[in-house]
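Every protein chain but one is kept in place in this view of the complex.
Naming follows writing order (A and B), and every chain is counted from residue 1.
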Amino acid sequence: MSLLTITHLKVHFPTQDGMVKAIDTIDLEIANSERLGLIGETGCGKTVLGMSIIRLLQPSTKIEGEIWYKGKDLLKLSEGEMRKIRGKEIAMILQNPTTSLNPVLKVGDQIAEAIQLHQGLDKRAAREKAVEMLESVKIPSPDKRANEYPHEFSGGMKERAMIAMGLACNPSLIIADEPTKGLDVTIKMQIVKLLKEVSRRKSMLFITHDLGVATQICDNIAVMYAGELVEYAKTEDVFKNPLHPYTQGFLNSLPNMGLKPIRGMSPSLIDLPSGCRFHPRCDHASAKCTIEHPPMVEIEKGHSVRCFLYT
Amino acid sequence: MIEVENLKKYFSTGILRKRHIKAVNGVSFQIERGETLGLVGESGCGKTTIGRSLLRLIEPTAGKIIFDGIDLLHLKKKELRRLRPRMQMIFQDPDASLNPRMKIGDSIAEPLKLQGGLNKVEIKEKVSELIETVGLNPEHVNRYPYQLSGGQNQRVVLARVLAVNPDFIIADEPTSSLDVSVQAQILNLMNHLKREFDLTLLFISHDLEVVRHMSDRIAVMYRGKIVEIGSVNEIFEDAKHPYTNTLISPASSLEDQLIFEDMKDAWDSGCVFYPRCPFNTVICSKKEPEMVEIGKGHWVLCDRVT
Partner (left out) sequence: MIEDTIAFLKGYKNSVIGLVGLGILIFFVVVAIFAPYIAPYDPHEMYKPVRHPNSDHLLGTNHIGQDILSELIYGTRVSLFIAFISSIIASYIGTSLGLIAGYFEKFGFFFMRIVDGFLAIPRLPLIIVIAAFMRPSIWNLIFIFVFFGWPFTARIIRSEVLSLRNRPYVDAVRMLGAGNFYILCRHILPNVIPLVVVQLIMEASHVVLAEASLSFLGLGDPTTKSWGMILHYAFEYPTIFISDLWKWWMLPAGLCITFTILSLTFIGYALEDLVNPRLRREIL
């Protein structure tokens, strides 16, 4: 059964230079206990998707569509109702722990604060729970570390603290936004291992541009390009049998796959190309691709692609 | 081309209690003309510090740097300035490497103006030539850095570096802030330019896969020391140092990483890798190992191999 269902979601930002169509249009489902990877290049709208699920976008943003979570449309909830869901039901582990942790508060207190907010525990109990959380993300001597400030933590430890904070209220859905960005390989692998462990029996939307990491964690992978999904498949299928030319190009540009780049660059989200959004960079583009926008079509069970090559 | 001997750079930090950070702690290597040496290691191990010391953007604490037969550390300011254009560095963050208030074209023209000898028309021609070489469009000349993507700005940086006809380029994680598909574009371009302009390269990265693609030889660095250096094949097929092995197959990565993080400041004798080494012995904690050559040009900093 699906835990989160996104239908026809559009997120547009009005700016001086025009309407930024950050998400246009996305349909997506996350099942109970599914770990879904969201892959795409910088600026394609991954963070915006995460932020629109927990409704943390600025008020001027134009949002259309529906986001169903446990029988409720999140987009129709009041801010008060949403606050009860944020952190408790759905937790987001933000990109960039260096800026997301408050530098003047002790790490333990920051986690305790998140716990107090939702669980009605008193200060002592929340504090104890915070230490427990730090222990659960395998930070050594957690009671000592809880009394330290973020700058005393190394990059990998900060990421762990962020994960501890996200998990503090035992959410059913975790949205992790590029949690391994900027970490060294050895540390990255440990964070991946940890995330895999803590997300057991939970749903997770795992946002990343690192395919290697996604394969380790995710059951399914959704590939995003210029504000929409272009391919959706089981993790191994994305590797063994990538269908969309963008997915293929993406894989081929990895260093261990030959470093063959995709030509050109991602389009501006203000001024999207007509027809298929990938056609200016695609080697298989036909006349039809320049005019008509391809629909998402299920080719095999659980493997959909947005490309005319397969219809 | 470049010979580095026992290079050291210590930083002292702390207001109340002075502490010495041994960012680079006795590093030696050579780079032949036309060769690419890859330098890998996790962040904070001293890679950037080596690069900046080589160009004397910071003054090394000790050591010897010979560039093309010239002893760099005993050079007068004026001679150094004359020599500088022959050695260039490309930084990690392309957006920050360009003056935000200068148009792309002016940034590329700047080194040409500084060198003198060309008139306005010639400079303009040269700039368009360079822009084409790095795969940008002529209309980019009048844009500002913030109007271009990270990948495009890195191309601009490359064009500007090429303007001075350097012999030796240090590329410090030139693609680590870029997306994979853009990274592939830039790395391919760099390989192409290297051949076309006959460059010698020191390629710094924390990504072993990327380094493998770019280099002839690889030096693996850990906490201020080079722990292994050898050809790409030797490093990938026949790595001797336990740290190199961790980098190559991070899935089998060491469990005690965090314990190590806890004690790394206290650590100050014996082998740098001792606390994380799966094969460590009591001796490793006391005696500093020495570099040994185990094959031609394949050096390892580990007592276990001998």
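As a convention for this text, a residue touches a chain if its C-beta (ideal position, glycine included) is under 8 Å from a C-beta of that chain, and two chains touch if they have at least 3 such contacts.
What you are looking at is a predicted structure, and each value in this text was computed from that prediction instead of being measured.
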Chains still shown that are in contact with the chain withheld from the display: B
Sole residue of B:P111, B:G150, B:G230 or B:P275 that reaches the chain not shown, by the stated touch rule: B:P111
Selected residue (touches chain absent from view) among B:N99, B:N137 or B:S269: B:N99
Contacting the left-out chain in the complete assembly, out of B:L7, B:M89, B:V182 or B:V300: B:M89
Residue numbers in chain B that touch the chain omitted from display: 52, 55, 57, 81-82, 84-85, 87-89, 91-93, 96-101, 110-111, 114-115, 157, 160, 163-164
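Keep in mind that, in the parts below, only the chains that are shown with their structure count from here on.
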Length of the line joining the C-alpha centres of chain A and chain B, rounded to whole Å: 32
Of chain A, residues touching chain B in the complex: 41-42, 138-141, 154-157, 184-190, 209, 211, 249-250, 252-256, 259-263, 265-266
Sites on chain B touched by chain A in the complex: 42-43, 149-152, 179-185, 187-188, 206-210, 212-213, 246-247, 250-251, 253-254, 257-259, 261-262
